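In this view, the complex is presented without one of its protein chains, the others remaining in place.
Labels run A and B following the written order; every chain starts at residue 1.
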Amino acid sequence: MSNKQPLSFTVNGDVAETLISGGETLLTVLRDHLHLTGTKRGCNQGVCGACTVIVDGKPVRSCLSMAALSEGSEVATVEGLSENNVPSNIQQAFADNGAVQCGFCTAGVLVTVTAFLAENADPTTEDVRHALSGNLCRCSGYKKIIDAVMAAVMTQAAEASA
Amino acid sequence: MSVSTKVSQPDNIAAALNTLSTDDEALCLSGGATLVAMLNANLVDPSTLVSLKNIPELSGLKQNSDGSIEIGAMSRHAMSAASELLVGSNRGIRDAASKIANPTVRNMGTMGGSISFSDPGADYPPALVAADAEIEILSASGSRRVAASDFFVDWYETALKPGEIVRAIHLPAADPDAIGFHEKFARVEGDFATVSVNVVLALDELNCRMIRIAIGACGPTPVRDIDVEATLIGNPLDEATLIAAGEQLARACDPMDDMRGSAEYRLNLVPQLVARAALRARDLLKLGVAS
Partner (left out) sequence: MSNIPGGVGASPPKLEADEKVLGRATYIADMYRSNMLHGAILSSPHAHARILSYDTSAALALTGVKAIVTGDDFDHNYMGPFIKDEAAIAKDKVRYIGEPVAAVAAITEDIAREALRLIEVEYEDLPAILSMDEAVADGAAVIHEDLNSYVKIYDAVCHGNVMSETKLEEGNVDTAWDQCDLIVENIYETQAQSHLPIETCGALAEVDGKGRVELWSANQSVFRVQANVCETLGLPMSKLRCLTPSVGGGFGNKMEAHVQPMVVKLAMITDRPVKLILNREEDLEMIRARHPSRIRCKTGVLNDGTFIAREVEILMDGGAFADDSPGVLGHSLLCSRGPYRIPNIRSQGKVMYTNHLRFAAFRGFGNPQINFATESQIDEIAAKLDIDPIDIRLKNAMDTGDPWFGGQIVESNGLKECIAKAREASDWTNSADNNRSLGIAVCGHISGLLGTGAIVRLLEDGTVALNTGATDIGQGSDTVLSQMCAEVLQVPLDTISLASPDTDGSPYNWGTTASRVTYTTGRAVVGAAKDVETQIKQSASEMFECSADDLELLPGGKVGVIGVPGKELSFFDVSGFTHWRKGGPIVGSHSLVYDTATVDPKRANVTGLPFGQIGVYAFNAMIVETEVDDRTGRIDVIRAWSATDVGKAINPGLVEGQLEGGFAQGLGFALVEEMIWDSGRLANPNLMDYKIPGSLDVPYEINTIIVEHPEPDGPFGAKGVGEIGLVAVPASIANAVYSAAGIRLRKLPMTSERAFNALRERAEDHAA
């Protein structure tokens, strides 16, 4: 008898259904079952942040989230930040401001930043440094990531007032 | 982890306790920040994970009519870090919560989960000891309360017996004129503490009216000494006095050498961080930042 159980949840607005074994994490389901490979595995311990996704409105580590507990949840991944491959303001700001080197931390950073700016549309550089503190980047030294976030803030502010 | 691990999601406490008391290979899962990392690393292999996520009795942070505070075991660090109920002499809990790991992990980890694991490097133990907290423990046969200082027993060992879980953390009503402050020293931001000092302080003019000091990450359990605290009452909290008090506390500490620092360094840090924590707490009081 199979020890797999059904899991159904919403990812980036679409219903996702699959069979999981109890011990799987949300990260494994997203990547291996649904082939949403934008979310990365960097440490599987919750430290590096490359696996960060949004579950029911809050950024969490998908590597530390049991898949079974995502039943019925709304999950957003990096793939869901854009529509029809048109980058969001934040994604565009990252691409335009040199905030992407190897790109492996990028998905986790973008998800974290998107959630952060949704709560705080007018942060200081220091606020942004704090918001990023759970995302490790080995390539950039963080400066251009912070600058990209501040650029996105300006773009969003300009759009809001337009 | 084994492919056969099951995840159960009881919606009431009795069902959870039943599973935990009848299946000795079951583990309860709160935030997952520690347990799932251990599962991923194959350090544990439970038959069942009993998720506490949907159990109403474990959730929520509230104030009782007598002013005491009740923090449900499943309260996420982010919630505790933002709670307007944790003020005055209880503010040190909020301060400690805000310094755990990073914002995303704080959305996941819970106070009950964290203290049940009793990692001596964690931030809640000294904060709860300094706040004179009580831990409410539930089992299939009933509930009991244990003072925080009795709850943390040894390295990764608490007063929890098999089949028991933490239901809530209880704090006395806050002294609004006092302040709690959590001083954390770590290798990098977000790391476990090399040494932490949690201070609860109230002043009478320029002198100390009340002080509680608990040292974390310097031994199997938080270190607190009410006699040392007594010597500081009525004292203007000058550097030399604080250092001396810290040195006494250091003598009661029994830290290990580990990646975050040697035992010797930790013992050297204790007096310095006791002084710093007390002085910072005093500065906050003077600024009127009790909440």
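Here is the rule we go by: contacts are C-beta pairs under 8 Å (C-beta built on N, C-alpha and C of every residue); 3 or more make two chains touch, one makes a residue touch a chain.
All values derive from a computational prediction rather than experimental measurement.
Asker: Mind giving the shown chains that are in contact with the missing chain?
Answerer: The undisplayed chain, in the complete complex, is in contact with A, B.
Asker: Of the residues listed, A:V11, A:V29, A:M66 or A:A107, which one is in contact with the missing chain?
Answerer: A:A107
Asker: Thinking of the whole complex, not just what is shown, which of A:G13, A:G72 or A:G98 touches the missing chain?
Answerer: Among A:G13, A:G72 or A:G98, only A:G98 touches the chain that is not shown.
Asker: Tell me which of B:E189, B:D204, B:D254 or B:D283 is the one touching the absent chain.
Answerer: B:E189
Asker: In the whole complex, what residues of chain A lie against the chain that is missing from view?
Answerer: Residues 31, 35-45, 47-48, 50, 77-79, 81-82, 85, 87, 91-92, 94-96, 98, 100-107, 110, 125, 129-130, 132-146 of chain A touch the chain absent from view.
Asker: Footprint of the hidden chain on chain B, which residues?
Answerer: Against the left-out chain, chain B lists 3, 41-42, 102, 185, 187-192, 259, 261-262, 265, 268-269, 272-273, 275-276.
One rule holds for everything that comes next: only the chains that are shown with their structure count from here on.
Asker: Mind checking the centre-to-centre distance between chain A and chain B? Centres are C-alpha means, answer in whole Å.
Answerer: Spacing between the chain centres: roughly 29 Å.
Asker: Which chain B residues qualify as touching chain A in the complex?
Answerer: Residues 1-7, 9, 29, 32-33, 36-37, 39-41, 49, 51, 53, 78, 101-105, 107-108, 189-190.
Asker: In the complex, go through chain A and note every residue touching chain B.
Answerer: Chain A residues touching chain B: 3, 21-23, 25, 44-46, 49, 52, 58-61, 63-66, 68-69, 112, 116, 130-131, 133-134.
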